[in-house]
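My questions all concern the structure below.
Note that one protein chain is taken out, while the other chains of the complex remain in position.
This part shows chain A:
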Amino acid sequence: PGPPLPAGGEGPDADPHLAAGALCTARGPLLAAAEVLALDDEEDDLEVFSKDKSVVEVNAFSPSVPISPSSMINEYKFEDGPELRDLFITVDDPESHITAIETFITYRVVTKTSRGEFDSSEYEVRRRYQDFLWLKSKLEEAHPTLIIPPLPEKFIMKGMVERFSDEFIETRRKALHKFLNRIADHPTLTFNEDFKIFLTAQAWELSSHKKQGPGLLSRMGQTVRAVASSVRGAVKNRPEMFTEMNNYMETFSQKINLLDKIAHRIYKEERDYFNEMKEYGPIHTLWSASEEDIADSLKGIASCIDRCCKATEKRMAGLSENLLPILHEYVLYSEILMGVLKRRDQIQGELDSKVDASANKKTEKDLFSEEIGKLEDKVERANNALKADWDRWKQNMQWDMRSTFTNVAENNLRYYEE
């Protein structure tokens, strides 16, 4: 059904004029491409978090009760089953801090654990977004071919608007909570030393720990090398499996971005519908005041319309609490995965260039062969790590998609039933 998507991945009929015109075309059987609402080019630039007031209002209906670690048992899929989980983390209680230099938000991170390597069974620390960034980069350093979960983006604004609206903070808090829990669930990352320090260290301890280690320059070096290796072109000896992964990720990334746009568009249309409906009910009440015989019928309709309004609000809340954050997370994941695949290619590239170099300098063969041996090990470790993590990621993705779309269907069922 419908024409194939253009390679650029912009979605059907990215011409903004068609966004309005598409609705005026003649009706036909199910899938005339023009019949479906076109997705505007503009939505590319849509800022990460909507600043719309009415969206804030809707979120006011969704309970923002902090999730306690103990109530989290069923929230995430555990590879080994909930009984084996021994690390529970929550992120809550955002607080504003104002200093002479800056204003920033800290979040409370509470950890409950039964693991032996932790000195205590409970920890409570405060962390700011910067700290999370630090943790992510440390994990990437230590495990270049593992899939490190995404962090919510920095606040990128198109124009002047108040930073740190309640809605923005709440969305970020939920994403940070997810981030830490994904790490906790990961069979390798969960035992990472920096992760442990992040969860347990007091503020001054964390600062001093951050100052140790390779630090910024080394990270930049890695990035430079990664860019350099990608400039060199496709890796010659890339195993078939990873080419398949690359192809998969290209398509997946395209589709998940589209789904993200579609979901946001649906949210917007529902909100607009809700706004019109708010005016619709009261007109019937007004009319009933001039009537006698049909006054009750009119009042009945007015109250029905008002209840439909409430149901619409719930449906919108369902979208913004569940589907939108998940789709967004996977949009970020697809970027991360492309990065991981590149890093693997880069590691392989190091091996390949060493092998090439050794072929030209027969005299230093011994020296090379030791290096090559190390690099071959490195490549094998990287490949295995990635393969295992890829399988795990795919399983989680499947579970997440199934769960979130089923939730969307349930929300719609509840909406229509109400």
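Assume a contact is a pair of C-beta atoms (placed from the backbone, for glycine too) under 8 Å apart; a residue touches a chain by one contact, two chains touch by 3 or more; residues count from 1.
By our rule, contacts and distances are computed from a predicted model.
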Undepicted complex member, UniProt protein name, chosen from "Organic solute carrier partner 1", "SNX4 protein", "Transcription initiation factor TFIID subunit 2" or "tRNA (adenine(58)-N(1))-methyltransferase catalytic subunit TRMT61A": "SNX4 protein"
Listed residues A:142, A:259 or A:372, member touching the removed chain: A:259
Chain not shown: contacting residue from A:118, A:134 or A:287: A:287
Residue, one of A:277, A:331 or A:372, that touches the chain absent here: A:277
In chain A, positions touching the absent partner: 1-2, 4-5, 11-12, 20, 23-24, 27, 29-31, 35-37, 39, 248, 251-252, 255, 258-259, 262, 265-266, 269-270, 272-273, 275-277, 279-280, 283-284, 286-287, 290, 293-294, 297-298, 301, 304, 398, 401-402, 405-406, 408-410, 412-413, 415-417
